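Every protein chain but one is kept in place in this view of the complex.
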Amino acid sequence: MSAWLNLRNVFVVALVVMLALVPVYAALIGNYFLMSLFTRIVILAMAAVSLNLIMGFGGMVSFGHAAYLGIGGYAIGILAKEGINSGFLQWPLALAMSALFALAVGALSLRTRGVYFIMITLAFAQMVYYIAIGLDRYGGDDGMTIYKRSQFGDLINLSNKTAFYYLCLALLLLTVYVVWRIVNSRFGMVIQGARSNDRRMRAIGFPTYRYKLVCFVIAGTICGLAGALLVNHTDFISPAVMHWTRSGDLIVMAVLGGMGTVFGPVIGAVALLVLEEVLSGVTEYWQIIMGPIFLLVVLFARGGIDGVLLGASRD
Amino acid sequence: MCCWVQVVTEALLHVEHVSKRFGGIVASDDITLLVPAGELHAIIGPNGAGKSTLIGQLAGELAPDAGRIAFGGHDITALPTYRRSQLGLARSFQITSLFPDFTVLDNVALAVQAHAGHSFHFWQAARNEDALRAPAHVALARVGLAERSGVLVSRLSHGEHRQLEIAMALATSPRMLLLDEPMAGMGPDESARMVNILRELKRELTILLIEHDMEAVFALADRITVLVYGRTIASGAPEAIRANAEVRQAYLGEQEAVDG
Partner (left out) sequence: MLYFIEQCLNGVQLGMLLFLLAAGLTLIFGIMDLVNLAHGSLYMIGAYFAATFAALTGSFIAGALLALLATLLVGMAVEVIAMRRLYGRDHLDHVLGTFGLLLFFNELVRLIWGPAGMTLPLPSQMLTAVEVLPGVYYPLYRLVIILSTLVVALLLYLLVMRTRIGMLIRAGASNREMVGALGVNIKLLYTLVFGLGAALAGFAGLMQAPILTVQIGMGENILILAFVVIIIGGIGSIRGAFVASIFVGLIDTVGRAFLPDLLRLFLSTNAASSAGPAISSMLIYMLMAAILVFRPEGLFPASNK
């Protein structure tokens, strides 16, 4: 019996297959809202996976990660408003801006530890949020509509919802693979070691600050890409995308799904957003159980859903 | 060569007039210490003598208020910890400080990796890299942990933790080891094993050993320095220290003389 064939891996494969079949199913039953929902799920899952690179593996809890969704989104939105619709110009800029912001914020925030680091990342994200509100030309508090999605010529038409969904899914799976390779590389070992015992890492000769900073930038850049996808999905960008509660959502997805694995946050994103869809149909006060559930997960099921699956697979 | 001509060699570690206060407490009082290459130098002293503070300053976690520390000719007084490690000064911790969710081999491989160039490699799996695993296995074998390489650190016994501490320090290919009470909390069998390990290491490394275990100290040390209330009250060959009245009174006298 292959070591790969266990409950958890079967679950993961099944989930991926299900995600791949969403457009097919949606076309069959004629419900395109489902595809829209899952496009959003896939994009946010990508953001959550990028967050988990620094949070679960690096021990750096960023409460400002949603800022990159906004930076990526606004980069594209601003260019679109100024008449530049080519994705070949917009997307690299979105990534570059995200990377620069991550570099600046990381360089300052990583001088602190623990909760202070967390609050500082939150503070910087709030700063960007307020800046966006102040951008009158680009919608300010109300946000702005994007009339034309990123153009990639004959390569792909993002207005084709099915094509767009598969692009997002492909990028999600690529992200998962790349993050998995990073986590297990030499670089990943340093990041994990620094999370586990930073003092020891420095004692054996690692200048941990610079590695953590690079990791922070990588995570921010990936999330900026998610932001580019998100703005194309919603055809709209507003400061609300960057509010600290959105960063909190990403954290919940990662913790709920499983901070200890690369794929965990994907599970968390699916679980959280599907639950949100289902429960908000039942009562508008469903969110009140989220808090205590989250607390219980933190106290008793620290490894999240993926952790529970892995534990069950070992027995 | 005439015995009484003292050949002055450049000390590998040169601690010059190092002082450190915490508020009203003088933890290090004008400490001067020279450790030539190849020597095993032991530091002993009652609790509160400032041994941990001294190691902290040597390792780079604490900044001395005054004085200078030189290692291999370099002034390291202001160097951060990781740079000192890169220069070849390795330390072990008095209170075990390892990576609990990693395996024994992973722990040591990390130490090897720290001295195997930069770590901005993002693609190849580090656990498959023989360049890291092989030296790690060697370090583990030297401390007698070869069979435990696949075990999670959180599952090890206390004695094995202490052995792993040494292996981590060794894996960084150091010129000098700063060992902070490596035998802390060990029973007689484990201590004897550790003494043998250290005796082997003595042959190729310079060692600064902080210890309470007097049997081990007198079995291993080439020279001993005695620290009391942050000051060095005596420094010299083991027999001289054993016979020193002031030392006996301050420290050794409290316990039965070790086969005097």
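Order of writing sets the labels: A and B. Residues in every chain begin at 1.
Note that in this section a contact is a pair of C-beta atoms (placed from the backbone, for glycine too) under 8 Å apart; a residue touches a chain by one contact, two chains touch by 3 or more.
Fair warning: this is a prediction, and the values are worked out from it, not measured in the lab.
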Among A:V61, A:M201 or A:I305, which residue is in touch with the absent chain?
-> A:V61
Among A:A96, A:I131, A:A163 or A:V278, residue touching the chain not depicted | A:I131
Touch with the missing chain holds, among A:N31, A:T112, A:S159 or A:S280, for A:T112
Taking the full complex into account, find the residue in A:F216, A:W244 or A:F263 that is in contact with the omitted chain.
-> A:W244
Hidden partner chain, touching residue among A:G30, A:G153 or A:P292 | A:P292
Touching residues on subunit A - with respect to the absent chain | 59, 61, 108-109, 111-112, 114-116, 118-120, 122-124, 126-127, 130-131, 133-134, 136, 244, 248, 251, 255, 285, 287-288, 290-295, 298-299, 302
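By definition in this document, only the chains that are shown with their structure count from here on.
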Whole-angstrom distance, CA centroid of subunit A to CA centroid of subunit B, is 44
Contacts from subunit A onto subunit B in the complex sit at residues 181-182, 184-190, 192-193, 196-197, 199-208, 211, 214
Contacts from subunit B onto subunit A in the complex sit at residues 59, 61, 80-83, 85-86, 90-91, 93, 97-102, 106, 109-111, 113-115, 119-127, 129, 132, 168-169, 171-172
